[in-house]
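All protein chains but one are shown at their positions in the complex.
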Amino acid sequence: MTSIHNGLRPVRVKPAKLIGTILRWCLNAFIALLFFIPFYWMFITSVKTLGQTLITPPTFWTWDPQWNNFSVVFEKVDVWGMLGNSLIVTAGTLICQCLTVIPAAYAFARYKFKGAKLLFGITLATMMIPSQLIFLPVYLMFSKWGMINTYWSLILPSASSAFAIFMLRQTFKQVSEELLEAARLDKAGELKIITKIMLPLARPTVVTLAMLTFISIWNDYFWPLVMTTKADVRTLPVGIASLRMTESGVNYQIMMAGNVILVIPVLVVFFLAQKQIIKAFTYTGVK
Amino acid sequence: MKGKVITMKRFASICLIAAMMVSMSSCASETSASTSSASSSSSASSSDAESTASATDSSSDNGGDTIELTYWYAWTDKIQENNENLVAKFNETVGAEKGIHVTAEYQGTYDDVHQKLQAAYVAGDTPDVSVMEIGSVGTFARNGVLQPLDEYFERDNIDTSDFFEGLMINCEVDGHYYGLPYLRSTPILYMNTTLLEQAGLDTAGPATWDELADYCRTIKEKTGAYGLSMYSYVWTFEAFMMEQGTSVLNEDETACNIDTDECRYVMHFFQDLINEGVVRCVAGEDSSKVDTDYINQNTAMWMTSTANLTSVLSVAEENGFEVNTCYIPAGETYGVPTGGCNLIMPSSLTDEHKDAAWEFIKWMTATDQSAYASAYTGYVPNSKSAAETETITSLWETTPQFKVALDQLELYGQGRPKTTAYAQVEDELVAMMDACWVNGADVDSTVAETAATINDLLADAN
Partner (left out) sequence: MLRMEKIASGARIHSASQTQLHKKSLFSKIMTAMRPYLMVAPAMAVFGVFILYPIFYMIYLSFFDWNLIGDMKYIGLENYTDMLGDKDFWQVLGNSVYYMVMVVIFEMVLSLLLAAYLNRNTRTNRILQSIAFTPYITSMVSVAFIWMWLMDSDYGLLNYLLSLVGIGPVGWLSDPKVAMNSLVLVSVWKGLGYNTIIIISAMQSVPGYLYEAAALDKTPKWKSFWKITLPMISPTLFFLALMNIIAALKVFETVNIMTQGGPMNSTNTLVYNIYQYGFEYFKIGYASALGVALMVVIGFFTLIYFRVLSKRVYYN
């Protein structure tokens, strides 16, 4: 950046800049392909024949797509039933979380009460405990209660969320006290304050949290795997994962067809609500 | 508010529909029950005297009500079809006669069945009959999950000597019978005879380990394909040990025979062939590679269960090669473990359900059904009488490959270990094979280490 360079700029820097642009585009393409190719490979494999999956060099395109692979998946896995289970569990979890998270967040944000600090501390501490740590005792509890293979075993353990309480509390705290005082003067009950003032104001946060819960429950494999044994309550990821185990060897084209079925809804939702979803996840990382 | 009203209406109508469906289905089951009792009188005359006798016993017990049983089975495809077909047949015939209706439920792999069965037992929600991989019978029986069947055997004069001896070993634990052999198998050697001919080899297959080594070298040299493709598999390892005149565990299952010359010989024998590049061994969790190898004609020989025979033959036909089978080649001697599953019932059932479950187990493992299952899937017939049925003898004429497994079983079939620690022991054995055969670890030290670990596990279990 010395003056000599500056003087030469019109003559010399242009090709350098061109090279820079080319390099940049190469790098861009590399990044895009790095994340795109695995998905492409899944799609293309899902319409190959078994024979086509077992040749080297592999084929990158097929003119004769085997849609039949998908019907095989539907034969082996009760896709619709499990999709229904996924919906029930996700909706159930969302409803439960609304009922537990909103009042708790409101109480932590707006009341001073004895033990509030302790309870809030416990809430935060539970964030550090992954479900993978405690699945065994929870499993034993549910089996003692005869609740293995019920939706409850999938919904109840995530019926509240420390993270959501924490986030919503922050939002509730930002609501000005005057607004609430005004409402109280109008003799508005607490319930009314929450539903008519707090929630509308916290709407972006609530939507964000709901989205995060939805994605994590929808995609979850671990919990439904350990808590259930019967296909009629298992969720779709567990069902698709079972395609891996067949006694007649691995059929990657079938596995990938199942995988496409599992991925498509998420991808569609992602491309429709890309901005909001990315914003939602960004939200988890800031603060 | 309007929305709420509508949803309430919709909710009500859904309830109504649901109620209607329930009442309809109960009507349907009533009518099916009455038609089945009508048909039972006609079919009763055709069935043998013994079952009619017990039919009258049991029908007097439960006064016409149908007992609903659930039956858990593993695996899909041919095996699933076989299970569903047999259950349907049972429901139409003996089940209808005796007021028993069985619902078959697919549960995944054997491991899935075992895990689910345990969970169900703890939760008090077991199926009435289930398949059980024979290696797990010991664990479940010793923990009291399984109903001993001795009194039922006695009551119905079950002739245990009709079943092949090698198959009954894992039905018995500590002097009691806990099941009857159902879909049972042994490992056999499969050969792509098209490749063998190309290599100028006898398509009857290798008879000894030395011949096996020669075969592998010749095949590799002449065709470029591997002689043998295998994976770290406990079941075939058990066979190798038997053929060297020993077994994985000692007689009373208190220690293992891993740190022995025989075991070291087994490990070295295959390691050498693998190092030469004429045998390929993949890791335990890569077992599917063996399938792709034989489908692609990338290997001329492979070892797997007799149960796969039907599907192997159809794959071979699709891909244009011929298949033959032979005994796993002999070391010091021939010898194979048996495998597959028995039918069991949990101890937690009510007496009424136990009686019904026993009728189902007895029927499923009886001569005709065993012959049917064997022909349909490739599992071995479980009894001498089943092997003599026309279904089986005519099958052997058209597809002689089927007979190999049974001969091998009859002559050399043995049991599998029964100790509760065996699930863990198996994992150790797989790790040992992975180490020596896939990753070229030193045999002697690996074997010594594995033996020590396994002996600890066995000591803990006793």
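We just call them A and B in the order they show up, numbering each chain from 1.
What we mean here is this: a contact is a pair of C-beta atoms (placed from the backbone, for glycine too) under 8 Å apart; a residue touches a chain by one contact, two chains touch by 3 or more.
All figures in this text were calculated on a predicted structure; none of them were measured in a lab.
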item: Option touching the unshown chain, where A:Met141, A:Val175, A:Ala188 or A:Ala210 are the choices; value: A:Met141
item: Selected from B:Trp75, B:Phe90 or B:Tyr121 as touching the chain missing from the view; value: B:Tyr121
item: Hidden partner interface residues of chain B, rising order; value: 111, 115, 118, 121-122, 139, 143-145, 282-286, 289, 292, 420, 423-424, 427, 430-431, 434-435, 438-439, 453, 460
item: Interface residues of chain A (partner: the chain not displayed); value: 1, 27-28, 31-32, 34-39, 41-42, 45, 53-58, 99-101, 103-104, 106-108, 111, 113, 116, 119, 122-123, 126, 128-141, 156-157, 159-160, 162, 165, 190, 215, 218-222, 225-226, 237-238, 240-241, 244, 252, 255-256, 258-259, 262-263, 266-267, 270, 274, 277-278, 281-282, 284-286
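Simple rule for what comes next: only the chains that are shown with their structure count from here on.
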item: Computed distance of Cα centres, chain B from chain A, in Å; value: 40
item: Chain B residues touching chain A - in the complex, by the definition given at the top; value: 75-77, 79, 105-109, 112, 115-116, 119-120, 122-125, 287-288, 290-292, 295-296, 307-308, 311
item: Chain B partner contacts - residues on chain A that touch it in the complex; value: 50, 54, 76, 140, 143-144, 146-149, 229-231, 242, 245-250
